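One structure, as structure tokens, below. Some questions next.
Of the protein chains in this complex, one is absent; all others appear in place.
What follows is subunit A.
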Amino acid sequence: MSQLPVSLSINIPFLNNNHALIAQKSLSPDPMLKPDTVNVQYKIKNNTILNIIVNGIDDRVIRVTVNNLLENLKTIIECFETF
């Protein structure tokens, strides 16, 4: 059994590389409170797709982390939508 056996990989397609980069740079400074139970990696694929990989110790940790992450992501997308 690996140390963090549960993972969720999320792909968010943006219109352009700039939006993907802004989203990555806005989300990535958020520190994990318990890095031994969950970690998050951000990558940009094919220039416009933000790939977020969340690895966690169990489903509960993944659910809390991903829900919070997607709430923050929606705020970022709402900013793109408005401005």
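Please note the rule applied: a contact is a pair of C-beta atoms (placed from the backbone, for glycine too) under 8 Å apart; a residue touches a chain by one contact, two chains touch by 3 or more; residues count from 1.
Keep this in mind: contacts and distances are computed from a predicted model.
S.K.: Can you tell which of "EKC/KEOPS complex subunit GON7", "Tubulin delta chain", "serine C-palmitoyltransferase" or "Mediator of RNA polymerase II transcription subunit 18" UniProt lists for the chain that's not drawn?
M.R.: Looking only at the record, the undisplayed chain corresponds to "EKC/KEOPS complex subunit GON7".
S.K.: Which subunit A residues touch the hidden chain?
M.R.: That gives, for subunit A, the contact residues 1-2, 5-15, 59-60, 62-63, 66-67, 70-71, 73-74, 77-78, 80-82.
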